[in-house]
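Have a look at the structure below, then the notes.
All protein chains of the complex are present and in place, except for one that has been dropped.
For reference, chains read A and B in written order, and residue numbers begin at 1 within each chain.
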Amino acid sequence: MVIDKESEEFSIETIDLTKKFAKKRHRGIFGFLRKNKQENKHTEVTVALDKLNLSIRPGELFGLLGPNGSGKTTTIKCLSTILIPDEGRAIVNGFDTQKETAMVRASLGMVVGGERTLYWKLTARDNLAYFASLYKMPRKKAKRRIEELLETFHLSDRADERLEDYSTGMRQKVAIARALLHDPPILLLDEPTLGLDPGFARQIRSQIRELSEKQGKTVLLTTHYMSEADQLCDRVAFINNGRIVAVDTPNRLKARVKEKEIVEIAVYSPPADIERQIRLLLADAEVVKLIRGNEDEGSPSRIKIIGGTAEEHIGTVIDTLRQNNVRIGSLNVGFPTLEDVFIKLTGAKLTEGET
Amino acid sequence: MSQQATQQSVYSSNLSVIWNEVVKNIKTLFAYPTIIVFWAIFPIFWFIPFILQGEAFVGGLESSSFAEITGTGEYIPFIVIGAILSSYVNTLLYGMGENIRKEAYQGTLDYVLAAPCNKAYVLIGKAVSESLSSTIFAISQLTISVLLFGMNITLGVMVPVSFIIILLILGLYGMSLLMAAFSLMYKQSYDLSESIGYIFYIFAPVRYPVESLPIWAQIIGKFIPLTYALIIVRSLMLLGTDLSAVYLDVITLLIIDIVLLLAGLYLFNKIEKKTRKSGIISHH
Partner (left out) sequence: MDKRKRKHRLREVNCPTGLNWSNLKAELKAVWESYIKDWKIEFAYPVSFIRQLISPIVYLLPFMLYGIALVGGRYSPNLEQIVGTGDVVTFTFTGYMLMGFIGTAVWAMGFSIRRERWFGTLESIYVTPSSRLGQVLGMALHSTVHQMLGTIIQFIFIYVTFGIGLKIEGTLPALAIFALMMLALYGFGIVISALGLILREGWVVSDVLYSIMMILSPVAYPLVVLPTIAQKASALFPTAPALIGIRTFLMENYHAEAFGNVFLHLLLLGTAWILFGVLVFRLTDGYVRKRGMLKKF
């Protein structure tokens, strides 16, 4: 995909965007009885965005990748004017989010929160008609556009049924249709495939790609599915603790982690200190990380080893696992993924909010 | 395990369900101190208009017309007693339904229903916690009313009054079980709670003597546990009688309680099984 790099205008630009949240600790009705003064400390400040600088060119499909709590949703909320930043600025389609809010809102289509942001007691058509009025669309134009979108998303047959009778995937489609009602130049998609089954998720991704490639829309997509970002995005930014850690195309990011340096071992019931044991064995490895899976659901834990001579010492690693009664599911020596890059850059995993 | 031991084990686990449900609900209540303060004080504001209306219509604190019907012309204590007892109806009918709706909204209802315990004990636990909180609020409201409106209350009368309140609560438990059963089947159970509340509000002598209603309305009132509770408590507190003078009303209240409790338990269990079979459960 070729983006117009010569254009100096950005569709979305943030300049030192900062957002802090003061969180009140709920002490409970008898909190004053606690002896520990630290527990009684009323407010703690969380820095959600820490001088965030982002520039997205027109027509770009841009991914914002990070674990839960990294600042992705806060970024989306600042750009969409739901949240007012404490410092810095955000410019969307040339409009300042704090001074020209109506024009920013008219420039954006948003999918945040998905199916829960629609009226379930209304039909798809009623939902779209209502939101069309909130986007100040003339009635005839709105009617035409609604029919067009219902057709595009294969919802025409069920357009007059209430959303409470739809599946999750269908409701998500209505949410995306709503974002496209007023044909905005920019789309903000906050985890649009979260909770969808693989089939629907694939459909949604294909639609997102089409919006960017064929309609030239600028799309800012947040996700913690690295494969989704890898597949779809022209450029990807990693965000962690409210800061951009790296921005580049997926291929160039992956190139930062050399080929054949990734060893991934799927394991079952690993002890808590297995990471430490393997790290002691492979002192030259850049990263040794245990990523806990959900074994009850058939998803094993994974031990990821990046860099060093893991491939050469694989036998010793396996012996160590066996000594700890760890069942080995599979072993891969392969190409780096975006998650590998993220782990290498931050030490954190994309699927959890903890480092 | 012997049969006796098994029965004791089941018995103690059922009590444990009730106890833990009470603890959970009381802890949740304490997470909202504003609400505690509100219910302890604020319902008094709801009957102040009636007191002012009385003053405007009769020009004083006593109504001869009231005295003819009820035996006492003091309409203020009459109103206060009606308001405080009807608050039990509010919390047990609406509060229970609200509790279940909150479980559904939070997503915990499915897990509660999937648990192996008898769900009736969960509901009893909810009802017990609502009654406990209602009683605390009622005491607060009564204390404020005594101070504000100069009502005379002797401690001795509170013993039989407490007994009658317990009987009222039992009857309301039965009703709330019926409504919980209904709420499992139908999404609009809130409207049922409200509608039943309307019936109580109009046909029970909450604000006016039951004799001021037409005969057909008085007959409907005779099926409502609140009617008897109000008649008995007013008789005890305002006319200075004892339970022996109103024993017929006490027995009637007891019979209504038994009928409602048995019907409630039976229907709840039946409908719960039915909804699990049909898959309608917790579609809220």
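Convention: a residue touches a chain if its C-beta (ideal position, glycine included) is under 8 Å from a C-beta of that chain, and two chains touch if they have at least 3 such contacts.
This is a predicted model, so every value here is computed, not measured.
Q: Among B:19, B:32 or B:111, choose the residue that contacts the chain missing from this document, as touch is defined above.
A: Missing-chain contact among the listed residues: B:32.
Q: Looking at the whole complex, which of B:10, B:26, B:52 or B:239 touches the chain that is not displayed?
A: Among B:10, B:26, B:52 or B:239, only B:52 touches the chain that is not shown.
Q: Per the definition of touch given earlier, which of A:68, A:133 or A:167 contacts the omitted chain?
A: A:133
Q: Can you tell me which of A:213, A:273 or A:319 touches the chain that was removed from the display?
A: Missing-chain contact among the listed residues: A:213.
Q: Going by the touch rule given at the top, which residues of chain A touch the chain that is not shown?
A: Spelled out for chain A, the touching residues are 1-4, 7, 9, 11, 19, 21, 58-59, 74, 77, 80-84, 86, 93-95, 102-103, 105-108, 110, 112-113, 116-122, 126, 129-131, 133-136, 139, 162, 178, 182, 184-185, 213-214, 216.
Q: Go through chain B and note every residue touching the omitted chain.
A: 32, 34-35, 38, 42, 45-46, 48-50, 52-59, 63-66, 68-69, 75, 188, 190-191, 194-195, 198, 201-202, 206-209, 212-213
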